[in-house]
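Single-structure report; data block below.
With one protein chain removed, the remaining protein chains of the complex are shown where they sit.
After this line comes subunit A, so read on.
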Amino acid sequence: MATGTTAAPARHALPFPVAMARPAALVERNLRAARHYWLTFVSGFFEPVFYLFAMGVGIGALVGSVDVDGREIPYAVFVAPAMMATSAMNGAVYDSTGNVFYKLKHSKLYRSVLSTPLRPWDIAAGEISWALLRGLIYSAAFLLVAAVAGFVPSWWALLAIPACTLIGLGFAAVGMAATTYMRSWNDMDYVQLAILPMFLFSATFYPLATYPPALQWVVQATPLYHGVDLVRGLMMGDLHVGLLVHVGYLAVFSALGLWATTRRIGTLLLT
């Protein structure tokens, strides 16, 4: 039957397309599975759009405009980037917690995947790539809707799509790492406990300057704040070096999550 393959070269020597071939097999698996529950897939798009119109149009009518660093900005323009960044976070967390917990504990999917050549790193990379692909479609659709509604003043906004992918990467990686520590579905509540305050207070609905200085530091420490401010800068065409700080923060956040996830999958399943 099968003849022996020669030993593959060391892992760090693999060129990118080959290195991603194994995670891609898991993405393909998820795509096939998703065909059987496509409705959840579609509903993920509507949530941020509903928020955008409820907040931007509804509340915007009451608030009018907000003052950001001395500039008057229509409320919808202010809040649209926040909704886009938040939905990148929510989607990533959704895909990397509940779905992953089910596969880890109930369906034993990863156990059988690990008896093939895929390694823990490939599982982490595959699941997170899947979350990002999904997020990418949502981000692009959201941006289109917001632009058509007239809430996007700058062409730099196109860069908000990769920015949202970076946000998704961070939250999917850290979310998946957190999931490996969960013992039961009840523990999923802790995720909401972390997500909800970030959603409400990361300069999403009003500018950072609204907070007293001490609280501003707390807000600035959270990952979603960096995501929101990055996307807002890009969508309003307000480019400055500070944006690079946000990118750096999110990159480190992502790397930590990926590292922890890979280690934990090995610890849990290769016993």
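Operating definition for what follows: a contact is a pair of C-beta atoms (placed from the backbone, for glycine too) under 8 Å apart; a residue touches a chain by one contact, two chains touch by 3 or more; residues count from 1.
One rule holds in what follows: contacts and distances are computed from a predicted model.
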Per UniProt, the name of the complex member that is left out, chosen from "Cell division topological specificity factor", "ATP-binding cassette domain-containing protein", "Exporter of polyketide antibiotics" or "FAD-dependent oxidoreductase": "ATP-binding cassette domain-containing protein"
Of A:L200, A:A221 or A:L270, the residue touching the omitted chain is A:L270
Sole touch to the unshown chain from A:M89, A:L104 or A:L118: residue A:L118
So which bits of subunit A touch the chain we can't see? 1-2, 4-5, 7-8, 21-22, 25-26, 28-29, 32-33, 36, 107-109, 111-119, 269-271
